[in-house]
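Sharing a structure here in structure tokens format.
Note that this complex is displayed minus one protein chain, with the remaining chains in position.
For reference, chains read A and B in written order, and residue numbers begin at 1 within each chain.
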Amino acid sequence: MHFDAFDRYHDKESFLHRLDPRVKVLVTVIFIVSNALLPDGAWFAFGFAWLFLLLCNLLSKLGYAYSLKRSIIALPFALIAITVLFSIPGKPLSSFHFLGITFTITDAGLLRFVSILIRSWLSVQMAILLVAVTRFPDLIHALEHLRVPAILTTIIAFLYRYLFVLTDEVFRLLRARESRSGAVTGSKRRLERVERSGRGVLWRAKIAGNMAGQLFLRSYERSDRIYNAMLARGYAGRLYTLNPHEMKSVDYYATAFAIAVIFLMQWIGRF
Amino acid sequence: MPVTHVTNQFAAPECGGDVLVVNDLRFSYPDGHSALNGVSLKLCEGDKVALVGPNGAGKSTLMLHLNGILNGQGDVEIAGMRLSRENLPVIRALVGLVFQNPDDQLFSPTVFEDVAFGPLHMGLPEAEVRSRVDAALEAVRMSAYRDRLSHHLSVGEKKRIAIATVLSMQPSLLVLDEPSAGLDPRARRTLINLLRDLPITMLVSTHDMKLVQELFPRTVVMDEGRVVADGLTSEILEDEPLLNAHGLEKP
Partner (left out) sequence: MFYSPAPLHIPDGFLSLLVSLVCWVVTALTLGAAISRTNKSLGERQIPLMGVMAAFIFAAQMINFPVAGGTSGHLLGGALAAIVLGPWAGMLVMTAVIAVQALLFQDGGLLVMGANILNMGLVTAAIGYGLFRSVSGSSKTVKLGVAGVAAWLSVMAGALLTSLQLWLSGTSQLGIVIPAMLGVHALIGLGEALITVSALAFILQTRPDLLGEGSESAKAGKGWILAGGLISLFVVFLSPFASADPDGLERVAENLGFIGAGQSAPFEIIPDYTLPFLGETALSTIVAGAIGIAVVAVISLLVGRGMKARS
């Protein structure tokens, strides 16, 4: 069984798909930094950033709303910022009572809150697009090119490879637990049924911990076998990789264009 | 009580050169369990030999000795070279060892990177690495899979890529640990055809007696860390007492 749910890459023939991965990583990071630099309430700049995002969506051939559709994941975190609505002094807009306290939303608070959300929302969309148009192994190559230490890129490569194998094992373990506890697979309802199915939370935690321990030992032994397989193919403590990516002139032009756009965005945000 | 059977000594025909000589190999795991109790074995150039025996007989342990991943007492010689610390890199390039579980063998994110791993770590130049990857994938008829992600492959495909990962090192001896385990009939058939067509000396451990009968002229039977029989497959498969004594079944 495969957990393709983990694969965020969408195979297509597009300009963005063909672009060198390090260009894509760099532009994404610069775009996100640029968002962080824009002052609160820079609506025109935010709008401009969104147009750039739209352009990228179109260039990816994934549909103009591709990243938009997937961008709700950052929303729950907005709760964390909700306090700025009330805490920044300004003209009161509206107030309500909760738990005997009066909360007053101010205009300055609203401005800050909305700005935080927009920055986050723009940034996460570009990151979504990045993995949609770049195969993860190419992303690792990009990190290698960008001088991320080899030990980290190697661990990340192994993590990516065995993510699928080990999550398969986790789901086998979870299914075995369910068949023992008599509950059926499902999300919330299943959890409630397991809760009711008998013993206390300590017992359930212990079972989960046992699973983690078991998974750890299996993984440990697997790493031994992998090490043997590496030895058998000439590994002697130093890893060599071929990195097939080469910057073409179109990659340079694309980088220059993106950086120019982002500078323009900053200028719009500050005039 | 170890069953010792009259050894069916293989009347080794004179051959051009021994690819593999194992002499009185003994090995105990750190926990004290002795897995090899004096194994001797010879493979000639071009031999295709099956290694059979019950679980725990020591087949995998023996295979791990053939390129120095484990080091027991006794001699291992590959293409006339005694295995030692100094010539380990050379020996590892000569012996292509394919592990039983392809998820252990294929540890890179993409097929290309995995097949390139061996040649790269032999220190070959990039162009040579690339041409060897292409040749190895061609040999297992998986050229179209060059840029695929390893975790997207089926078990049968993984097994074939696993073989390619050692073929790219152009070994003189191919050592396969239970290659047909877990394959569906079609994938198994593809694998059998592939092994038949590979023009290379091979030692293959398996429980698949049909595969043995079909593919290997010679069979070595192991049990309890010893070679208990070594001879023509046709003769060994007729020797019912031998098969019964070592938990094997006639195909």
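Note that in this section contacts are C-beta pairs under 8 Å (C-beta built on N, C-alpha and C of every residue); 3 or more make two chains touch, one makes a residue touch a chain.
Only a predicted model underlies this, so the values are computations on that prediction, with no experimental measurement involved.
Trainee: Give me the visible chains that the unshown chain touches, in label order.
Mentor: Hidden chain contacts in the full assembly come out as A.
Trainee: Please identify which residue in A:63, A:92, A:213 or A:244 touches the non-displayed chain.
Mentor: A:213
Trainee: Among A:68, A:174 or A:242, exactly one should touch the missing chain; which is it?
Mentor: Looking across A:68, A:174 or A:242, the contact with the absent chain belongs to A:174.
Trainee: Just the residue numbers, please: which parts of subunit A touch the chain that's not shown?
Mentor: Within subunit A, the residues that touch the unshown chain are 3, 5-6, 8, 28-29, 32-33, 35-37, 39-40, 73-74, 76-77, 80-81, 83-84, 86-89, 99-101, 108, 112, 116-124, 127-128, 130-131, 136, 139, 149, 151-152, 154-163, 165-167, 169-170, 173-174, 187-189, 191-192, 194-195, 201-202, 204-217, 219-220, 222-224, 226-227, 230, 235-237, 239.
The working rule: only the chains that are shown with their structure count from here on.
Trainee: Measure off the straight-line distance from the CA centroid of subunit A to the CA centroid of subunit B, and report it in whole Å.
Mentor: Comparing mean C-alpha positions, subunit B is 42 Å from subunit A.
Trainee: Given the complex with subunit A, which residues does subunit B contribute to the contact?
Mentor: 64, 67, 69, 89, 92-93, 95, 97, 99, 101, 103-110, 113, 116-118, 120-122, 126, 129-130, 149-152, 165-166, 169
Trainee: If you look only at subunit A, which of its residues touch subunit B in the complex?
Mentor: Contacts found on subunit A: 2, 135-137, 140, 157-158, 160-165, 222, 225-226, 228-236, 240-242.
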